[in-house]
Every structure is written in C-alpha cells, then in structure tokens.
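Pasting a structure here, questions to come.
Only a single protein chain was left out; the remaining protein chains are all shown in position.
Lettered A and B in written order, each chain numbered from 1.
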Amino acid sequence: MTKTMYNPISTSDDAKELGLLPEEFEHIKQLLGRVPNFTELSIYSVMWSEHCSYKNSISWLKTLPRKGPHLLAEAGDENAGLVDIGDGLACAFKIESHNHPSAIEPYQGAATGVGGINRDIFTMGARPIAQLNSLRFGPIESEKTKWLVRGVVKGIGNYGNAFGIPTVGGEVFFDECYNTNPLVNAMSAGIVEVGKTVSAISTGVGNPVYIVGSATGKDGIHGAAFASKDISANSAEDLPSVQVGDPFTEKLLLEATLEVIATGAVVGMQDMGAAGIICSTSEMSAKGEHGMNIFLEKVPTRQANMQAWEILLSESQERMLIVVEKGKEKLVEAVFEKWDLNCAIIGEVTDSKRLNFFMNGELLADVPAESLVLGGGAPVYQREYSEPAYFAASKNFKIEQIEEPTNLQEIAHYLSGHPNLASKRWVYEQYDSMVGTVNMSTNAPSDAAIVNIKNTNRAIALTVDCNARYVQADPEQGTAIAVSEAARNITCSGGEPSAVTNCLNFGNPYNPHVYWQFVHAIKGMSKACEKFKTPVTGGNVSFYNQSSYDGPVFPTPTIGMLGILPDRNNRMTLDFKKAGDMIFLLGESVNDISSSEYLYSYHKVKNSPAPYFDLQEEYAVQEFVKALIKRKIVNSAHDVSDGGLFINLLESAIPRNLGFSIGTDFEIRKDAFLFGEAQSRIVVTVDEAHEEMFLELALDSELAVSCIGQVTEGEILVDDAPFGTVAEYKQTYNDALGAHLN
Amino acid sequence: MKFTADINIMPLKALLDPQGKAVSGSMSNIGLPQISNVRIGKHITLELEAATEEEAKGMVDTACRKLLANMIMESFEFTVAKA
Partner (left out) sequence: MKFGVVIFPGSNCDHDMIHVLRNIMHQEVVELWHKDTDLQGCDMIILPGGFSYGDYLRSGAIARFSPIMEHVIRFSEKGGYVFGVCNGFQILCEAGMLPGALLHNDHHKFNCKNVFIKAENNTTLITSGVDTSKALKIPVAHGEGRYFADAEVLAQMNANGQILFRYCNENGAVDAASNPNGALENIAGVCNAGKNVFGMMPHPERAADAVLGNEDGRLLFESILAMVKA
C-alpha cells in the first residue's frame, strides 16, 4: 500500500494558521498526550471553532430559560427544539444563520442555509411543514445590496420551492450597518408523532455507520472556521470552494430518511452541516458514549484524490450519517436504492469512546470523541465586556429636540413607501407559500403565520421578529421587545405563545462593546421568555458579523417563536372586515418617537433610546387580547410595531380596500401618536353589536383602552381632515420594494 | 474592427453540478446508460468593436470576469474571430 496521505506532525504555526489559539494547541497536546498530526489538528480546529463549539457564548446561553411544560427536548439535547403540540404530535423547530456564505455568494449561500435548517428538522424524524426567514441588508439604493437581495431571495426561493415546503413568513430589513455583512437567518418547523423521533446518538458495538445522500466533494472545507472570522476583502479567496445546494437531492433525502426511520432499523442519525463527517461522528459518539472506526476510502467522493482531512471536513450538502442496527442493513439499503441515493457503510461503532479515522489501512487520526464537542472537551471562555459610550449618549435624546411637524400626510406617504415598512411582496411572491396546503394565512392575513395541522383541529402559529435598531439602542430592552413582539404576533393571531428558537447575530465577541451587547441581549431575552413562559429550545450564535470598515452590525438576536392553537377556529386575522366597525387601541399612547423609523429615517436621528416598553403592561395587554379573541368579540387584531399606529391601520385597511377615520389624542404629539413606536399596543376592531360587551371587559381589565375611530369605505381621515385614500397608499406600499429591485 | 466571440461558461470542476448530475442519472431512462459525467454550462455569443484581436480578447475576458461568469462558481473559455 502506498502512503500518499499528507499527514505530518503539526506545529504551533499550523495551529495558528488554522485559527487555533496557542493555549488551545497546548490543550490538544495534553488531551492526546502527544503532538497532534495535521489531520487531528484540522479536526480540532473546526470542532473548536466558534461555529461548532459556541466557546464564547455557551456560558451565557446556559442562563436562558430552558424548561417548559410542553418541551420534549431541551436546548442542546437534539438538533432542534421539540414541543408537544397535543394530539400525540410534536413540533421540531429551529432557526439558523448563513450570513457569511451569503455575503460571498448570495444565491448558494442562502440556498444551502435553507437546506441545512431543513435537514436539522428531518434528521429528527419530523416532516418539515413550514419555513420562515429573516433577512437584513445594507441600504436598498446600493447596487451591491440589490445584487445581494436578488441572489438571496432567489436562492431561498429556488431551494425551498423545489424542496416543497411553504415559506409562510419572515422579515426583511435594510440598514447601513448590514452593508458588508448581510444577515440571512432561516427557520423551519416540522411535525412528528411523539415518541417517534430519532436522536443524534451512536450506540451498539459493531453497528454499521452509513453515509447517505450526495457524494462528498471539496465543498466549503474550513467553512466552519471561515464563519468565525471577520469579513475582509480577501474573504472570497479564503473560501476554497463554495457549497452548492441541490434541492432535488434534498427532497429525495427527506423522503428516504423518513422511510428509513419507519423501518425501525435506525439507532441514531445526524445531518452533516458545518464540519461535515467529523462533526456528526464526534457528536453522535460523544452523546452515545461510544467510539467509531471510520474508513474514509469508503466515503463516496465526487472527486478523485481527496485528502483524508478534506473528506473529514467537507461540507458537501445533502448528506446524513446513520447508525443502523446490525442485521438490518438490507432494509436501509433498499430505501436508498428506491430513491436513487448513495448509501455506503463507512465504519462501525466501537466501545473505545475514540474516533479512529483510517484511509487505505493507515490510521490517520485517533481522538477521544468527547474532547471535541460542546459540553465535553471543547473550550469555554468568559469574555470581557464593557458598556460602549453610545449607550449613555443615546439617553440624551428628548422628543423636544424634534419640532412637531405639520406635514403629517406627507410623512405618512413617505413611511408607507419606506423599504422597511412597505409590503415585502416582491420578496415573498418568489417563495412558494402555499405548497403543502397548510398555510391558513394566504386568504386570511394575520400577525403570525397560521399553519394547519392536517387531520386534527389544531394549528400552529409561527413568527420571526427582531427590531435590531431597538437592540442597538438598548440590548436588554430591545431583546425583551423582540420576544414580546413575537409573542404579541402569536397572541393577535389567536395562538398561545409556546417556545422560542433564537439566532444571535453579533459582531466580534473579542470586542468588549460587542460582548456587552451580547450579554445584555441574553438578559433581556431571559426576562421576557420567563414572563411569557416561552423557553428557548435552541438556535444558533453567529459572531463576527462585521467588517474592518463598517464595524459590527446592529446586535440582532432574531426570535423565532412557535405558538399553538388547540382549536384552529380560534384564529384571528388582522384585516378590517367592514366599514362602520369601531377601532380601539389597547395599551397606553405615549409621547415617544425614540428609535422609530420616523425618527431614524425621516429626521435622520440615528441615536436615541429604545422605544417605551414595560414588560408587565405588555403581558397584561396580550392576556386581554387573548380573552377578547376567545370570546369572539373582535373582528380583527393587529399589533402596533414598526412605523407606529398609522402603518398599523394602513396594513389592516389594505387587504379589503377599506379606510379609517381616527382622532388623535390631545395629550400626545400628533407625530408620536401616528408614527411613534411605543410598545405594548394592539389595535382591534369591534362590531357595533359587540361594543357594549367589549367596553365592559375593557373596564374590568384596568388597561388603557381608547376608541380612536371607525373603519370607513376607503377614505382616510385624521381628526376629520382628509389624509388621502387607501388606494393611493396601497400602491405606494405594494410597489416600493419592486421599484428598487425590479 | 468588428469581432465575434464564442464563450463557453462551465461550472468549476470541483463543484457539484446538480443539473448535470440529474441529467446523467436519467440517461438510462432513454436507453443510453453509457453516458455519464454530464456537466451543463452556458454558451454565449457576442459581437464587439475593437482595434486589434488582442484588445478584443481583453474586453471579452473582462466581460466574462465581471459579469458573464460567476468566478466563484464558474470557469470560462472563449475564442475571438474577425466578423
């Protein structure tokens, strides 16, 4: 046998080159009791990268509320969170970032992000039924942004549409801070019968280990390490090879995976994402407290002459690692044969707790599985943090610094066409939102997407939310607001907020100001998640979202929330139903324009506090809306969020081409009343017939409830003065994004 | 002087070509299992005005690098001839 493998004893220079710290190199030597060879060093470098090990975040993540009555799998237990939704069914759901790949190659970067998050769901045995995404880009006017938006949207669309799971919701936000480093967060939710899930675990000495799906090529090698670096001009060259997504193979892999689970032959399974084979073999082995012998020449490869470390670390998409009960090989192989997919035994389970990787008879790496993984030997760091100067400075902003404008109608038009507030139709019409015939929001819009659970009376509600401008202004309050808004969206749709998945997009954690934002975001999230009893079931952390010239992005802890509707008929919609219905505002009107789109974009005041927010008030308002919906007293419910009350009313008016006539509050500045973004407010409409009952309940609730006007046939009036028609605003609102992007 | 260029753009050899892979697999359905390793790219023709063939080649090269090919994912080759 010829020894052709490149595998010398490594040096501290190699370690540095692969992104390991000197102390980490020392630690590896200690763990192994010798100097690692190059293959072993590569293994540690990816497994101990930020992306795989969460070494700079895990100590804080552990402080998040993780327990809840309906949780079947806690954060970190499985590939995704698992929530009991009743009727013997569970929902697996998770959100994940694919920011750095999307910055380099937006189409493939976004597409493979969609592929990866869906594999996390179906590797557990759950069939994905809905997808969402949360996207952030630089200013829409820039050519680079347009290139990124078109590529990302096409990538998400082409992959998700062909894969055949509807995209039911999402958000798109534009700000200068994302100019170099866009954020692409993808979420998926799937359904599985309770007790029929599959774990990412490896046990049973002698059981065969299979690799199934696509062949392995040199895709995205060291991608995981790459995702843990700042983006610089050289990044494009840094990535040896982009990952190419193949949604067709993913669809086959989905069907084959679910079929193979049904055979009962599967001991454990994990998809291959970041750090490929090494990540799946080590995590499954560590969890099962077993070892594996893996023979790399048995891995089906796309290219000849791949090095052992390349096969180990390849991030080729659409692959799974499956540990099968010995003797049931035929059952498994028949399924993959049916679906024309690769299926190869590459090794077996051992009792050694070590991973031994061989190539053509030569042992190339011998490492303890436990030493590689999060919760095992992977390093955990406490990072320094300190409050940035801007935080105190932002508190100096007072509304009096802005003269109250008189051109309110002009501002209303401006905001209705602002890319952050206008319809995202240009984006979402490129996604198949209806395949699967479960999207109940297509013909009945609501704040959260309502997804039918076929063969039951149930539905789930899904939303992704984060106003990162608020988080930048005040990480703790801003993140509490993000959680509250997600809960509010679910509540306004008739659902019960149930659990959270998060995608924490931050800058470089070694920057104390960035880390201060991170720590406070976690604190705010904890506070709000405890209040709403929505435990955090998992998600991911994406650090290093910054560039050498623009600095860090706004701290963006995207909240994906799952809500449950035990009876889907309890669902509530956001659109006004008919002229004459009374419009009520629940929650306090406040003289506040802080961090509003109005203040930030129209007045160009970039530094102000987070908007008014009180968690207790928020909770009380949501409880009240739940009661109103349950008693079928309201015709619509819609939360006041980005753009303030005027945009809220417009969004409710547009679907049925109705209008509204409202009166402002003389104690509140008109601009604050119409465009301020003070939190914890919900607009409901009430039929005259229900008015009396509504007012009685409002009185009992002890909340601030005010009648602000009436639904009209299509004209918009503010304090009896004409403000235009809904038709005019509708055109601006619908066409704003397309005008930039077509 | 007027030139024409014939440009072939192909997915990089190292990358997965999902389309080519699916087409390869279907060859047996039409009775041609002997065919394998299908890779699918683009063919582009264009006309341009340049003083010399060298200059024409330079312009086509720039067009390929900047727009016609995605250099992260594709390679290109071309020929230039007098129209």
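The rule we apply is simple: a contact is a pair of C-beta atoms (placed from the backbone, for glycine too) under 8 Å apart; a residue touches a chain by one contact, two chains touch by 3 or more.
Keep in mind that this is a model prediction, so the values were computed, not measured.
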{"item": "Option from A:K251, A:K298, A:H603 or A:R656 whose C-beta touches the chain left out", "value": "A:K251"}
{"item": "Hidden partner chain, touching residue among A:L32, A:I104 or A:A162", "value": "A:A162"}
{"item": "Sole contact to the chain not displayed, among A:I58, A:L331 or A:A444", "value": "A:A444"}
{"item": "Contact residue for the chain not shown (choose from A:K395, A:K454, A:K578 or A:R631)", "value": "A:K454"}
{"item": "Residues belonging to chain A that touch the chain removed from view", "value": "154, 157-158, 161-164, 246-249, 251-252, 339-340, 429-437, 439-440, 442-444, 452, 454, 568, 742"}
{"item": "Residue ranges of chain B at the interface with the undisplayed chain", "value": "18-19, 22-23, 26, 29-30, 40"}
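Simple rule for what comes next: only the chains that are shown with their structure count from here on.
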{"item": "Intercentroid distance (Cα basis), chain B paired with chain A, Å", "value": "37"}
{"item": "Parts of chain A lying in touch with chain B, wherever the complex brings them together", "value": "104-105, 108, 214, 217-219, 236, 239, 241-242, 244-249, 302-303, 316-317, 340"}
{"item": "Complex contact set, residues of chain B against chain A", "value": "11-18, 21-22, 25, 70, 72-73"}
